[in-house]
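What follows is a short report on a single structure.
The complex is shown incomplete by one protein chain, all other protein chains being positioned as in the whole.
Let's turn to subunit A:
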Amino acid sequence: MEFVTTEEAAVQAPEGSALPITPLVAPGDRVLRGQAVASLRHAPGISLVSPITGTAAHVRLHPGRKLSEIVIYREQDGDAGAVRHDTAAAADDATDLRRLMQASGVWPLLRRRPFGGMPAAEEVPAAIVVMATDTRPGAPDPRRALAGREEDLGRGLAALGRLTDGPVVLCLPEGAEELLPTGVMPRLRPVIRGALHPQGASGICIHQLCPAAPEAPVWDMHAEDAAALGALLKKGVLEMSRLVRIGGAGLREGRSLRTHPGADLRQLTRRIVAPGGHVLLSGSPLDGRRVSWLGPRDRQITVLPEVPRRPPAHWLADALGHAPRGTPVIPTAALTQAFGAALPAAVFVRALGAGDEETALRLGLLSLLEEDVALADYVLGEGGQVMAQLRRILDRVQRETAA
């Protein structure tokens, strides 16, 4: 399969975290693939790395020195190599492994729960969940992404096992047992997940297999990234290639390709979009975001036709739609299935709507993030506010836990 390097690429903060950073490059500097272009202000050991070799174009920061994007222009005369790391020490020592992952750009590929975002530098998780399944509509098949890389995956899983005292859970689709590493790994727990969304959503898996709590954080990582970690340990170079599926109703034809994180969505979709206005999303149609660059953890690009602006509704209907309390959620079988029947959906959604933190916590709020409840939002149509309500209540719990 072809590997596409876009003419421009961007380094962005992982989803769910607004990171104060120290830029390490200035516009005009030459950067190598895998070279650190920024480090975190409060954890200088953690680097954000360039996905391509080229020239830094501009560094954009939000107020508070929070990273917006660092854009890099590709170097025209071929790929002039990548940054090589010394991996000898990381092979034995867990602390050195942590250092290596933070310096080489693997760390932002991890995500922690509760609350989401990148884990802190010294955090020890209660469990690590590696997702070799993705059931979101139109997601690329992880089996295809991992074909021929079973050895790297096994090495990556073994390395992840050294970061935690708990289990390393590998979630697989049905019929993917060939991905299982052959070596003896006592704490590896393979779990077969169903093929219907959200059975392969990481939050639902974590909710059912190893719930997260403030004192017991759970990390999750895509299996392709775990394989990249394994390859990094072997070769010293972090691969930037990932299998990405471009799909959606705004395309003439869908396609799968390999590209790097931070790829330019417009270039990747230029020749295949259908005529007319369209919307580019990084992520699935359920939880995608309207951005210009492929997100650090995203493996899907969705192109949707632009919805024509509706004529304004009657003022009364409009006023009712904006009533402070929207229309309530009616418990149906559709809502239960939107959570994969993993929790009492009606009670949970009602608790979220009412801001009832205590009930939501009892039902496993801390294992979930917005993308896990995106299907519920979709199912509920115009009235769906579940993602926003979940984020609001998570933020409140986070503030209270920190206090």
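By our rule, a contact is a pair of C-beta atoms (placed from the backbone, for glycine too) under 8 Å apart; a residue touches a chain by one contact, two chains touch by 3 or more; residues count from 1.
By definition in this document, contacts and distances are computed from a predicted model.
When the listed names "Alpha-ketoacid dehydrogenase subunit beta", "ATP-binding cassette, subfamily B", "ABC transporter permease" or "RnfABCDGE type electron transport complex subunit D" are checked against UniProt, the chain not shown comes out as "RnfABCDGE type electron transport complex subunit D".
Contact with the chain that does not appear here is found for just one residue of A:A43, A:A91, A:M185 or A:A216, A:A216.
Of the candidate positions A:L335, A:L352 or A:L368, contact with the hidden chain is made by A:L335. In the complete complex, the hidden chain is touched by one of A:H42, A:R266, A:R362 or A:R396, namely A:R362. Screening A:L163, A:L352, A:V379 or A:V397 for touch with the missing chain picks out A:V379. Annotation for subunit A: contacts to the undisplayed chain at residues 210-211, 213, 216, 281, 285-286, 288, 304, 319-321, 323-325, 327-335, 344, 346-347, 350, 359, 361-364, 378-384.
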